[in-house]
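The next block holds one structure in the form of structure tokens; read it before the comments.
The other protein chains are all here in position, but one chain of the complex has been omitted.
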Amino acid sequence: MFLNSQKALLKSDGTRLDDRLPSHVRPAFLKTGAVSVAAGSAYAEFGSTKVIVSVYGPRESKKAQAFSDIGRLNCDVKFTSFATPLRGKAGQDVSDKEFSVLLHKALEDAVDLHSFPKTTVDVFALVLQSGGGDLPAIITCASLALADAGIVMHDIVAAISLSCVGKDLLLDPTYKEESQQDGSVFIALMTSRREITQVTFTGEWSSTKASEALELCCDACVKLGEVMRVCLKEDAAEATEDT
Amino acid sequence: MSQDEGIESATGAKDVASSMEVEAFRRLFPVQYIERYLDASVRPDGRPLGRARPTDVVLGQVPTTDGSALVKLGNTTMLAGVKLELCVPSGESPDQGRIAVDFQMPPICSPHVRPGRPAEDACSINEQLSNVLASAQLLDLRELLITSGKSAWVANLDIYCLNADGSLFDAALLACAAALTDLQIPGVAIDDDGKVQIVSPSGDQDQHMLDAEKVSDESKSRRIDKRRLTLGPVPVALTCMLHKKHILADPTAEEETYLQTTVTVAMDSSDKLISLYKPGGLIVATTSTIMDCIALTRIRLKEVNRILIEAAQVKAGD
């Protein structure tokens, strides 16, 4: 079966297939406290990408690990078997490990490891549905979950990706757009400090295009950070009302 | 009974209780904390002893599956999805399809699950689910047949626990049953050579399935349109905790950890007892206790059937 690569991703009026402008991100639905048994958790929906993240800890590190006078962050990402249209375990194992490492790298610098010495904070993510932009969704959701768990952080991390198709830069691509992209940019940003914790580029980029893409992504992350803060404030207010 | 004496000997608890904060008492003396409520015939969350937690079922939330259900039993949350794949029926049962059940507890659901190692509970629940679904006559495997001996469907039923707060088996079974009621078998076209082509659903924008070859009307193939399964009576399970003289229905994780014995009863609406599961435990259950559990399950059965009907109506209304 062949993917229909001839289909254009932009309509004649310049909007994308889901009626967005190229520089618009998908509407986000963010909610903390999705998993009651966890120290902190969050559920995020970006278009058709759905992710749940739970945070446990600070708790005892498993097995006998070398003594560490700063805390440890342990990240794990899993996909459900029906997250992708092709029910599969094979292709996903590689993504699982890679995403776990990238999630760790993106959050590591934002979390204040000195606030929980000798213990581990576990961040577990489960992708319920993969609709494009999975890794940015996971990272954003994980930041919310860490905040919900009360883990001390220097800043909130938001992440976004961008696809380059021909000359067009499409922010927050869907699965279809990602599978036909000529290049991509992925950024995780500390939203108040405006510092990049993780960045990758694939495909061919000239300097001007690269800096334009970076600019777009950073602005989008900062806006997303504001949305995240509003979500956290609202959920915290709700929680104090209930008790 | 020596067990009671052991617990009673922490009488210090009763004295300290008056001067201690509730949360601290709950952490230090969990069993006594729960017993205080039981003596007043309530549970820590305010429920009467025999009542299950509020239950929610939502069907069809996952577009990448052929049928799905999200079940919330109090805080316990399960997400079940069914995906159909083509297969060749086995030699011994050439007129049947297959169903493969896989129950997983990903690390997000519970503080006791670590990545890389499957949870102990997951294995036993998986076994129980397969057994109950096989003995209950919910699904007739012959419905999954396409061409005898040549092609059939295998239903991959994957259940993920998203939040483990007790009564996992009850919630998982409900999720399985609900997902199967939501299952839609796609239409197929079978040509003369016996090759089967799936007619891809039209008009699904986010359905980024690989475009199956569209079947033209001119081809001389046999078509079977998409359809729902006709299902038998739905099996419903209720887990009860036995503690001293009390029977608690639908325990939370806290109750399951600290109370003594579990009994799980599965029945279907034709009043047939499908399974009774009592994995050891400190209390030896008498016949009357078991009959009480079965009676509670009957009540629960009616509740669950009503919930499933409502969920199906909500889905149809969308």
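We call the chains A and B, going by the order they appear; numbering starts again at 1 in every chain.
Following the convention adopted for this analysis, contacts are C-beta pairs under 8 Å (C-beta built on N, C-alpha and C of every residue); 3 or more make two chains touch, one makes a residue touch a chain.
Convention: contacts and distances are computed from a predicted model.
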Per UniProt, the name of the complex member that is left out, chosen from "Nucleoporin SEH1", "Translation initiation factor eIF2B subunit beta", "F-actin-capping protein subunit alpha" or "Ribosomal RNA-processing protein 42": "Ribosomal RNA-processing protein 42"
Chains in view that touch the one left out, judged over the entire complex: A
Contact residue for the chain not shown (choose from A:Ser41, A:Thr174 or A:Gln198): A:Gln198
Touching residues on chain A - with respect to the absent chain: 1-3, 5, 97-98, 101, 105, 108-110, 164-165, 178-184, 190, 193-207, 210-211, 214-215, 218
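As a working rule, only the chains that are shown with their structure count from here on.
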Averaged-CA centre spacing for the pair chain B and chain A, given as whole angstrom: 30
Touching residues on chain A, where the partner in the complex is chain B: 1-4, 17-18, 34-38, 41, 47-48, 52-54, 56, 59, 62, 76, 78, 80-87, 122, 124-126, 128-129, 131, 174-176
In the complex with chain A, residue positions of chain B that touch it: 62-65, 68, 75, 77, 79, 81, 83, 85, 102, 106-111, 114-115, 156, 158, 160, 162-165, 205-213, 253
